[in-house]
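Report on the following structure.
Left out: one protein chain. Kept in place: all the others.
To keep things simple, chains are lettered A, B, C, D and E as they appear, and every chain counts its residues starting from 1.
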Amino acid sequence: MRLTSRYRFSASHRLDSPAMSPEENRKLYGKCNYPHGHGHDYVLEITVEGQVDENGQVVNREALDALVRERVLGGVDHKNLKADISEMAGSVTTTENLATLIRGALGGGWTLPARLAAVRISETARNTFELEVA
Amino acid sequence: MRLTSRYRFSASHRLDSPAMSPEENRKLYGKCNYPHGHGHDYVLEITVEGQVDENGQVVNREALDALVRERVLGGVDHKNLKADISEMAGSVTTTENLATLIRGALGGGWTLPARLAAVRISETARNTFELEVA
Amino acid sequence: MRLTSRYRFSASHRLDSPAMSPEENRKLYGKCNYPHGHGHDYVLEITVEGQVDENGQVVNREALDALVRERVLGGVDHKNLKADISEMAGSVTTTENLATLIRGALGGGWTLPARLAAVRISETARNTFELEVA
Amino acid sequence: MRLTSRYRFSASHRLDSPAMSPEENRKLYGKCNYPHGHGHDYVLEITVEGQVDENGQVVNREALDALVRERVLGGVDHKNLKADISEMAGSVTTTENLATLIRGALGGGWTLPARLAAVRISETARNTFELEVA
Amino acid sequence: MRLTSRYRFSASHRLDSPAMSPEENRKLYGKCNYPHGHGHDYVLEITVEGQVDENGQVVNREALDALVRERVLGGVDHKNLKADISEMAGSVTTTENLATLIRGALGGGWTLPARLAAVRISETARNTFELEVA
Partner (left out) sequence: MRLTSRYRFSASHRLDSPAMSPEENRKLYGKCNYPHGHGHDYVLEITVEGQVDENGQVVNREALDALVRERVLGGVDHKNLKADISEMAGSVTTTENLATLIRGALGGGWTLPARLAAVRISETARNTFELEVA
């Protein structure tokens, strides 16, 4: 049984790589490189997988929500992905890098009986980034 | 080719396990254990998989809809999941248990050429439960 | 300036009028009269109207949310509209009657500078009930 | 006949009033006052009203889209509402103030035969701000 | 009390006015003038207004649905708006003209106690056309 649980958070970011010139950054990232940044209402989906227990649950929803709140949402909601997340200081705040970071943050402190199966983030309604967890 | 077809039904339920005390039930299920129950507009997704036939279809939509209506929707739409579904008398009406029940109800009477590949239920917009069919 | 704020709650109900026979009830309310009830994920929209203040707000969102939670959501979320709401004991739990009740509950304790302008409830995605407040 | 046309833009902002102390700002605006800002995918709805012409249109959609792009979207999409919009330098970047600004920007250069009837902005799916144009 | 009820239908059309040259048509209607037509999944919203009756209803939903099905949906669903609707033979199949036609079709045979208050059609998620009924 797989359960996918959805969360929302609002954050700001600007795509800008220190490895490239301003012109190259503007060419590669387009509007996402505008100097003062912009933001999104991200949708985060966490998928867990496991057996249904005797209480009829694959995972305790309250425990899952608490874990996601503590290890992910508290650090990104109403934050600037660059200025507020120390782990992103050396990388570009694309949703791909954010998804990798979230998978690590969740996996590192995973204490639930069901296993973490996938992390998915939609930056806008037009795209979704997904990482399966082996 | 996979086809996922979506259906909606409204039902009421209350999460309450006979194996636990009232206090334990309230602690585990929270608001879902409130004494007089509540309800949801469930979204059911049925995925079938197979070859596209000479008419350009992986499955006849009308036949699939009729099967889902007869074996699932007729039994749950505008019903109380506990009082109206005899197979749930001995279990808790979580969406996990409901998904397992629906997979069995569909699989038992499956008469279509495409195979049943997955059963997915969203209780609310915040969660989705999925069972792959091996 | 008008602000419409959205809230969600899950509740169960059964449409059944004591003024009619079982056959009449079944004929008028159809599936909504099934004996053990069903439920919905209701969407509640509260519209307030007023001048934008020096802080750039027509109403303080936190104050509005607290008022709606206290006077409405606490009484209906994860509840049975008939068994749990004493004011509905003598009426049928249609969304029309629920909207009227909510307008009264909000209007009775209105303490915000912006006036209450409208109450809107969607029972499902297929319908919306609206009461303007004169 | 009324036509409501929808547009989307992504922007960042931070709610912070120069008339208040840091503590007051934090208390009034909550998470929206976090120091490095956050952002949203705003939905903008422009409503025009008029007679249907001989071509069956209340307004030429392409002309309306061009006007909204030129006078509104170009200035806010992928921008920081404070740093990039000079008219907001002296005010707080709430959606109320943004709606007022957009109404002015559109109304000032209105060249279409149908009249501008309303401006609506949803900051997130949970709220909508509306200004009727008299 | 106002009730807005939503319906969906799929139809094809092509915007082409006999009063203009092919070049003018292409210039005015753009892609909507492509020679073989295209189509949409239209959303139709019918708003009725009236007093809530002793059964707790502003209108009987089944009666409203039957009226809309008989007088509107049967004529437009899975149809070509030009070839299948005789009343559109002399006009362009814009959503403005379609809304006017539907208001007439509904108003002409209106037999419900609540009055018809508004007709709204969304051609796509990006636009909505609305006619208030005086």
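Note that a contact is a pair of C-beta atoms (placed from the backbone, for glycine too) under 8 Å apart; a residue touches a chain by one contact, two chains touch by 3 or more.
Worth saying up front: this structure is predicted, and the values here are computed from it rather than measured.
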| item | value |
| --- | --- |
| Shown chains touched by the chain that is not drawn here | A, B, E |
| Residues in chain E touching the chain absent from view | 8, 10-13, 31-32, 34-41, 77-80, 83-84, 124-125 |
| Interface residues of chain A (partner: the chain not displayed) | 15, 17, 19-20, 28, 30, 91-94, 96-97, 99-100, 125-132 |
| On chain B, residues whose C-beta touches the chain left out of the figure | 1-6, 52, 54-58, 60-62 |
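Going forward, only the chains that are shown with their structure count from here on.
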| item | value |
| --- | --- |
| Where chain B and chain D overlap in contact partners, by chain label | A, C |
| Other chains in touch with both chain B and chain C | none |
| Chain pair, D-E or A-D, that carries the greater number of C-beta contacts | A-D |
| Equivalent interface positions on chain C and chain D, same or different at half | different |
| Angle of the C-alpha superposing rotation, chain A to chain B, to the nearest 5 degrees | 120 |
| Mean-CA-position distance for chain C and chain A (Å) | 35 |
| Rounded Å distance, chain C centre to chain E centre (Cα mean) | 29 |
| Residue numbers of chain A (touch at least two other chains) | none |
| Chain contact topology (line, ring, star, complete or other) | other |
| Chains touching one another, given as label pairs in label order | A-B, A-D, B-C, C-D, C-E, D-E |
